[in-house]
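Structure below; questions to follow.
With one protein chain withheld, the remaining protein chains of the complex are depicted in position.
Coming up: chain A.
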Amino acid sequence: MSGLSYAYYPGCSGLGTSSEYDSSTRAVCKALFMELSDVPDWSCCGSSPAHAVDHALSAALSARNLARVRAMDRDDVLTPCPSCLTNLRTADHRMRDEAFAARANSLLDAPYKGGVRARSVLQAIVEDVGMEMVRASVVRPLKGMKVAAYYGCIMNRPPELMAFDDPEHPMAMDLLMEAAGATVLPFPLKVECCGASFGVPRPDVTARLSARLLLTAREIGAEAIVTACPLCQMNLDLRQNQAARFAGTAFEIPVFYFTQLLGLALGAPEGSLGLDKLCVSPARVLEAPAAGETNLTQGSRS
């Protein structure tokens, strides 16, 4: 297996609150022989605040990056973050309309001329590497670990735009985690919203939505939740105590990025997986002395 090479757009949270997603994504890609080249001097895609203010502004912020991908002589870019992904895809899609492109480009120093397809790292693993190859590359199966795969609301929706997996019952992460040896439980709230970016301005709203996800995960017997979105992960992990307070209960549910668990299964160096960055310690689930130490998965489960 060789020759997989991509432009990579890390997204701002990868520099901060989701640094473990960025580092584990890079580790997984390395293990699967996917070469990533960062988009030079990439900038913020504008995330939800930009599209909530104006669509041309939002498109311009994304298009600056798409134009930089073009300048790398590429027509494909990968990002781990669903919010970045939506913005990059939406900008490319809407700018196929000439009048709209003119408006967005009028905000930019250099125009974006179209022709870049953004995909998630998850999609590239499924489509370009393939499940067979992933399964064959697993060296430390996550035996017996019971997980719920949670996709969040925008990874696959709306389907006309995202064009990957099923919009109501996505399976990509379920299949990957199974390939990694975990037991994936049927999670009915796979695409329900976690409270998105309202954690700061309306923590009451986010606590309520996240609590529902955590309660349901516990109900179906999941020991851990697996995510693909920095915002979902932050709401469920960092804010888990707020959700617990809302629900009048206590939670102790580790919330992984799928790349962290896949990385473990693929034998990626543990230092690159950032397991010690999770707020809710995964040690119990991984049956190890403490997260961040070596031999996290060496103990066999009974």
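Here is the rule we use: a residue touches a chain if its C-beta (ideal position, glycine included) is under 8 Å from a C-beta of that chain, and two chains touch if they have at least 3 such contacts; residues count from 1.
Everything that follows uses one rule, which is that contacts and distances are computed from a predicted model.
Visitor: One chain of this complex is not shown here; going by its UniProt record, which of these names is it: "Cupredoxin domain-containing protein", "CRISPR-associated exonuclease Cas4", "4Fe-4S ferredoxin-type domain-containing protein" or "Iron chelate uptake ABC transporter family permease subunit"?
Guide: "4Fe-4S ferredoxin-type domain-containing protein"
Visitor: Have a look at A:26, A:51, A:119 or A:190 and name the one touching the chain we're not showing.
Guide: The missing chain is touched by A:51.
Visitor: Among A:61, A:124 or A:142, choose the residue that contacts the chain missing from this document, as touch is defined above.
Guide: Within the whole complex, the residue contacting the unshown chain is A:61.
Visitor: Using the touch definition up top, pick the residue from A:72, A:108 or A:215 that touches the left-out chain.
Guide: A:108
Visitor: Just to verify: which one of A:96, A:113, A:202 or A:284 makes contact with the chain not shown?
Guide: Only one of A:96, A:113, A:202 or A:284 touches the chain omitted from view, namely A:202.
Visitor: So that we can see where the missing chain sits, which residues of chain A does it touch?
Guide: So the residues of chain A touching the unseen chain are 12-13, 15-20, 41-44, 46-57, 60-61, 64, 106-109, 153-154, 157-159, 167-168, 191-193, 195-203, 205, 208-209, 238-239, 241-242, 276-277, 279.
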